[in-house]
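Structure, as structure tokens:
Every protein chain of the complex appears in place save one, which is left out.
After this line comes chain A, so read on.
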Amino acid sequence: MTTTDPYAGSRETTEGRVYTVTGGDWDLTFGSDPLAEERLVVNMGPQHPSTHGVLRLVLDLEGETVTKARVVIGYLHTGIEKNVEYRTWTQGTTFVTRMDYLAPLFNETAYCLAVEKLLGIEVPERATTIRVLVMELNRIASHLVGLATFGMEMGALTGMTNGFRERELVLDLLEEITGLRMNHAYVRPGGLAQDLPEGIEAKIREFLTIMPERAAGFHRLLTGQPIWQRRLRDVGYLDVTGCVALGVTGPILRSAGLPWDLRKVEPYCGYETYDFEVPTADTADAWGRYLVRMAEVSESLKIIEQALDRLRPGPVMVEDKKIAWPAQLSLGADGMGNSLDHVKHIMGQSMEALIHHFKLVTEGFRVPAGQVYSAIESPRGELGFHVVSDGGTRPFRVHVRDPSFVNLQATAAMSEGGMIADVIAAIASIDPVMGGVDR
């Protein structure tokens, strides 16, 4: 069998021959004869409607049974961690928000909590409450997409259309609050970009009355459906031991029965003062994960209501003008922009204010040297930021422990020995977001 293949380049290294495999050339690469043995290597993705994004799977099959599942990632790598090192601490927010693009507000908050820990500052109470509020709204939106794509990949297309439709309710609210549907850059080191717009509370309360009925619609559509249940039950099994060994957190770990939720066990942003449950299941399979996510939507609604009740007027940014971004954004007829009062002040009244604005925007603020790790519970599990400062105006190193990245490692454990169709269910139940996996 030849090993020269026009599509699969190879080179010799000290560890042996290394192939750059492009797909469709497995027989050449491995020198196996598919007719002589039952082994079939199937390349799936990275462009595939059922792989949850640009995820590539290389599956060894015997008949329809998966004997080996290898996961190939990196197709969405954009070097965010490296890019952040050449931007100011505040600009970092706009980069990290794009990682797990379904949970942007979690990325921002985790990053800002790390920067604030390095700075040794505490944000005003109103800012913290609004962070909780928008994060829980975001959690609902994220879970709805998770359920929608779950439905799509299982062939329940109505699940997808419904999921994306309900998610739009949340995105409309987030757009009104932050100016953008996604990639908000709303949470900033020291607080928030701006306060809540007027009249938003009534709209959120209206959403709180609509959403439970929509969630019930999901239960009517999917939960009781025999096909849905049979596709999910006992599929993608991973128990607590397996989860912890593989570092899996979030709904997957909770579906195995361990109520590990950083909001409860390691509270941040005042979560210890909110009344909510940590939903768990004991099935450790895709079915349990589906139910846990559905239940978490309801719990998030409870938290949003409590956050709304405790909103009191106050600042949403630290008082320290050396950190607080001077933009004073305001919503104009043509969208978000600098407040005209602020522009009038710096351009016409105070040269010092202009200098200060310029310095803070171009140079940024300095962060005392050191390193911290801050972790929060994102919709997919533990989202951790390891941030190192060398005392400069830019991050020295930002490493993101993205839950999707870690959870995706469980693919092989969940799907080897099962049917190829169940691989799809297993991955859909992991709910990875490739933007976060590849960063």
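Here is the rule we go by: contacts are C-beta pairs under 8 Å (C-beta built on N, C-alpha and C of every residue); 3 or more make two chains touch, one makes a residue touch a chain; residues count from 1.
As a convention for this text, contacts and distances are computed from a predicted model.
Between the names "histidine kinase", "Carboxypeptidase-like regulatory domain-containing protein", "NADH-quinone oxidoreductase subunit C" or "Permease", the one given in UniProt for the chain missing from this structure view is "NADH-quinone oxidoreductase subunit C". Within the complete assembly, A:D390 is the residue of A:D60, A:D239 or A:D390 that touches the hidden chain. In the complete complex, the residue from A:M44, A:L59, A:I73 or A:V316 that touches the missing chain is A:I73. Take chain A: the residues that touch the chain left off the picture are 9, 11, 18-21, 73-74, 77, 79, 81-82, 86, 117-118, 120, 244-249, 258, 260, 265-266, 320-322, 352, 355-356, 359, 362-364, 366, 368-373, 375, 382, 384, 386, 388-393, 396-397, 399, 401, 405-406, 408-409, 438-439.
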